[in-house]
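The other protein chains are all here in position, but one chain of the complex has been omitted.
Letters are used for the chains, namely A and B, taken in the order the chains are written, and counting of residues starts over at 1 for each.
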Amino acid sequence: MKGAAIGYALFVVALAAIWGVDQFVIPYTDRYLTDMLLRVAICVISVSGLALVLGFTGQFSLGHAGFMAVGAYSSAVMSMKFGVPFPLAVLLGGLFAGVAGLAVGVPSLRLTGDYLAVVTLGFNQIIIVAVQNSGSFVDAVRALFGTSGAEGKPAELVLGSFGEVLSRFGDLGGAQGLTGVPLETNFGWAFTWLLLALVTLRNLLRSPHGRTFAAVRDNEIATRSLGIDTTRVKVTAFVIGAFWAGVAGSLTAFKLSSIFPNQFESKVSIELLAMVVLGGSGSLSGPVLSASLLTLLPEFLRGLAEYRMMIYALLLVVMMIVRPKGLLGTRELSDVILAGYRRLFPVRKPA
Amino acid sequence: MTLFLQQLINGLSLGAIYALIALGYTMVYGTLQLINFAHSEVFMMGAFAAFLFAGAMGWGDGAGVGAAAAVALVAMGSCAILGMTIERIAYRPMRKSTRLNMLITAIGVSIFLQNLALRLWGTNLTFPDLIAKTNWEIAGVNVASNSVMVLGVTLVLMIGLTWLIEKTKIGLAMRAVSHSRETAALMGIPVDRTISFTFALGSALAGAGAFLFLLGAPKVDPQMGAMPGLKAFVAAVLGGIGSVPGAVVGALVLGLCETFVSGYVSSTWRDAVAFCVLIVILLYKPSGLFGKHIVEKV
Partner (left out) sequence: MAVGRYNRALPELPVSLILALGLLACNGGASNGEKGEIVIGEYGSLTGTAATFGLSTKEGVELATKEQNTAGGIAGNTIRVVVEDDQSKPEEAATAVNKILSSDRPVAVLGEVSSSRSLAAAPLLQRASVPMISPSSTNEKVTLIGDYIFRVCFIDPFQGEAIAKFAYGDKGLRKVAILEDVKNDYSVGLAKVFTENFTAMGGEIVGQEAYSEGDFDFKAQLTNLIAKEPEALILTGYYTEVGLIARQARELGFKGVFLGGDGWDSEKLVENGKDAIVGGYYTNHYSVDDPSPAVQDFIKKYEAEYHKKPDGLAALGYDAAKILYMAMTDVAKDPAMAAAFADRSSTPATDETRLAARKALRDRLAVVKDYPGVTGNITIDKDRNAEKPAVVVEVTKDGPKFVSKISPKGSEPAPAAPVDPAAPPADPAAAPPAAPK
């Protein structure tokens, strides 16, 4: 069990390092740099979730941004209307997104490839439309249940409180956005969540579950013939992916202080998809790398901002033709480093 | 009652536009089992081609039927060429790849074309009214002349296309290739050429759709194809993807659904209707209204 002990130790060391940096280095760091670090961290969290769904389980999800929206709005509401503290709010955001993932996944995951793509896209749009219509939802709830007042018969009070809770929950501001979210996201929390995401996903993928995911991706029918409930496997991956999208969305809400429905449109889902594909579906470090690069790159190409999407798109097409497995393919960064190391220092067999 | 009839006409004319785009989707899917995500951008490019050509020829409002016909032909022709080019450059190298990868390539092409148009021509350009529009009032219902034209053209095209696929040699080739590419090749059918032809035809239909679309909504914009394209795809699935009459029927049904939901329930949910329809269809009858149930063999 020495490996496990080292693992735990490393995790604690990493956490300490993150918070150490947060307390002692960040206050003296250029705010632009900090801003970019946070954006990279948030993007990587979201993309890792998608990598699990797309790369490892082979499910073509084009609605990832929708789950980010669920996370963002629910965590914001929890914090502002129900007084939940920030770290818990982010967790709740992720959980709500996970539930949304379940709701979307169960009906959709019977479908394959192209159809799944369009259906998830559709759900993404539906979530956006729902948020935009939150105003009329609140009005309807208020009309139906009344709102709680100090006086009134007990039944009215109960219904009223329920109505109050529901309407507080539903008051998402519609197209006008949800503003006034406290500015809580900092280096410490963003990177803590990033560490958690990468560690849990890494361990999940190394476990037998991970092999099941890959099996479903490679040949679903064969896997099913082995007696494995593939739908359940797919839904599990989907829910986990949605959870991390929700966490990323929550962190975004507390970073920008205001969120709008069109920040989570299907365009964003497609960009996230591009990051996974370019990084290598079948790898975790690949998408992490490509997400980091693609978030930072526009900052260097500020002059080329108009061409950014065109360059992305071209990259996507060229990659698919020339190197369809993506940057790292199914290998992990550690594999690449290891391979390089081996080539430099080959192990000599005893004579 | 007139309200209902008016909404009926609205829905049918909307559906007819979707139908023209849906036909392209269904044909390509029928042959290659590929959702050509770039189809909506081919549609958009057709609109730009029409706009640029009319501009180059100096045709403005009221230029007449001759000008309109010429513009329509140019739109269809450019779309056909664009469609074939995309197939040749982006899809043909991917034929041995997984469907997922092909889909991603299609998405890439789609994004590229959108942004290219944005960069080259900008947004929100107005297309001239080449043919003067008339509005007829029948039984209290307003019917615009271009709605009638769109419906008419769609029906003609649907009949023509069905005849082409069922009765001609090239149609037979298309059906053979969609059944099994390898077997068709073994039988001596020029697979590559057939596929190119399919793309050309589907894209030309999108071009026609773009022209007719511009008659009713004379605005040219790089983003104009995204939503209609997606809804047209839903329509094709609704009707049974791979089926020509299915695409048309599905599109008309979708147009009507969208219009009636918008009119009688709430217009804020309009965009969501198409997707709800899609989800319901895929859950309960994935092969669509006219489609065949395909068993996946291992």
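What we mean here is this: contacts are C-beta pairs under 8 Å (C-beta built on N, C-alpha and C of every residue); 3 or more make two chains touch, one makes a residue touch a chain.
All values derive from a computational prediction rather than experimental measurement.
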Hidden-chain contact residue, picked from the options A:A140, A:L256 or A:L314: A:L256
Residues of chain A (touch criterion as defined above) contacting the omitted chain: 1, 3-8, 10-11, 14, 30-37, 39-41, 44, 132-133, 135, 174-177, 179-180, 183, 191, 194-195, 198-200, 202-203, 206-207, 252, 255-258, 260-263, 284-285, 288-289, 292-293, 296, 298-300, 302, 305-306, 308, 333-334, 337
Hidden partner chain, residues of chain B it touches: 3, 6-7, 10-11, 13-14, 17, 123-124, 126, 129, 133, 135, 137, 142, 144, 213, 216-219, 221, 223-224, 226-228, 258-260, 262-263, 266-268, 270-271
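What we mean here is this: only the chains that are shown with their structure count from here on.
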Chain A to chain B touching residues, read off their complex: 58, 60, 107-108, 110-111, 113-115, 117-119, 121-123, 125-126, 129-130, 132-133, 136, 221-222, 270, 273-274, 277, 306-307, 309-310, 312-317, 320-321, 324
Of all residues in chain B, those that touch chain A in their complex: 34-35, 90, 93-94, 97-105, 107-112, 114-116, 119, 230, 233-234, 237, 266, 268-269, 271-272, 274-276, 278-279, 282-283, 286, 296, 298
